[in-house]
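Shown next, in structure tokens, is the structure this report addresses.
Every protein chain but one is kept in place in this view of the complex.
Order of writing sets the chain letters: A, B and C. Residues in each chain are counted from 1.
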């Protein structure tokens, strides 16, 4: 996106000194972070913590994709937005919060729906992609785009008191389709609107997404490639699962892929990528 | 601190609807959150995420204690502060961020050093206390104050790529002194200034502190009483340790306590509670 | 790691049945009265093996009260449910053909999509 930094200025040394002294980072690692770019798809419960911790650590370029506007009902978990921002673009809202914390980070808001016509161009521009979305169709879309563009995908999800995290298509590991070749029947899919979620659970998962992205940018081994982290906030269980390897028969990352270009994911999943909150009748 | 809420207004229903529909919360649980108060001691790497997620969830009253002012070197992990806030009080900075997200939360900044002369009064005013501090003397002070005032203490800590979390003095569990009757020799203590820390690690621990505090406020079982969560961000290990029970011989929570009032903790630990960052000579 | 602790016992305990732990999470527990953990004992009196194929059928007949299509389709779990055998993806151990061992922990997880 721009010229590589080869030297840290004094302001950067002062800003990052507590992480510069970590032997796993040092000046060389900090330069790697400053020269890395991360695309965050979804400016919600996962995207907020992920964006702010990546910006804090000094990832040089962030892109934030979300077509949605801030609503009051988002603020219980989407902590970078504000009451004053209600009605405004979520991606711009995150971008403002990022700039207030670290003006040396270039943060580009993309106020648009990611779809098959625009995903490849966008994904090609970034080194690492974070799946912070909230629907199945966009998850398949983003997976295929990352496989085709050869970008690692750090995927998080949360619902109720539970969260899941894994890194796809990195260092020979599996992709989303290797695990889930067929989309779930639409009637089995629950999103945060209908199932609810405790805000701090995507908070935890979004932090882990930032951590894994930082390790990729630093060239440190990631912890959750071909592994799945399961967090249950209610009973406090934190479990790491060993996943299957990359599948030779996978439709997109296998040896003879049938998916060589992005397809129509709403049709593939039988579900919309833009489910809006259903209104609740509680009382 | 003020009158109890007995009913949720329409704005609250809209704001909290995604967590209201969780059966473990519901209207009754949300009222419990709105009628609870949490004191956060330390407005740094742990205090920032803890404060914002507690405010987002609707904890009615927050108190934020910190004597310090925001520095550029804080911003790699203390994500509620901003470049514009450099030089200003950290507790006020957090309080402003909280108000922007949720103006229905009363957030009181205490710009002061917690010490033996003021801790009891402050701790008595709140239901739950979060230890988000960065030094041994304040950790013993806060432990003793919480034991004497019979308040649960949700304790987090982080250094380098590692974090630790536990809940003290809750439901018959041990206190900090039960585990650590003697303070560590001062020369063995490393803080974030000298040891460094990757910002997202206190981010993860601070989120877990918020989660445990919310469960206490909701009357749901906590996960880390008499248990210690160990997070290693580098190798991705998340381990839960079974701790010793409350110790009958504990100096403060035992059957014949010798500590019945707060003592001089800097003397007890042989270390200051206000270690400031040492300047770094990196290049 | 919950490797089989005592495979000796599993071979000897035919008359007592095969005891395993079932767990449901990610929302799959909502189909089972919201109960996440079930300790069950499978009948081994006719001497035949229990593989996961047979276990899924047993779950459908014995634990699943309503809307079985949200859990089982075409004699396997429906797309979007991941099966774990002792904290490993079932693909690593033979999927439907894996033979259950005493004290195995079999977990059925719904994939989450929220964010």
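Criterion: a residue touches a chain if its C-beta (ideal position, glycine included) is under 8 Å from a C-beta of that chain, and two chains touch if they have at least 3 such contacts.
The shown structure was predicted, so the numbers you read here are calculated from the model rather than taken from an experiment.
Engineer: May I ask which residue of B:52, B:132 or B:253 touches the chain that does not appear here?
Structural biologist: Of the listed residues, the one touching the omitted chain is B:132.
Engineer: Which one, B:15, B:81, B:100 or B:160, makes contact with the chain that was left out?
Structural biologist: B:160
Engineer: What does the interface between chain B and the hidden chain look like in terms of residue numbers?
Structural biologist: 42, 44-47, 132-136, 139, 156-160, 162-164, 179-185, 187-192, 195, 197, 202, 228, 230, 232, 235, 239-244
We adopt the following convention: only the chains that are shown with their structure count from here on.
Engineer: Line, ring, star, complete or other: which describes how these chains touch one another?
Structural biologist: line
Engineer: Go ahead and note the Å separation of the Cα centroids belonging to chain A and chain B.
Structural biologist: Result: the chain centres lie 28 Å from each other.
Engineer: In chain A, which residues are in touch with two or more of the other chains?
Structural biologist: Expected reply: 160, 192, 195, 197, 235, 240.
Engineer: Send over the residues of chain C in touch with two or more other chains.
Structural biologist: none
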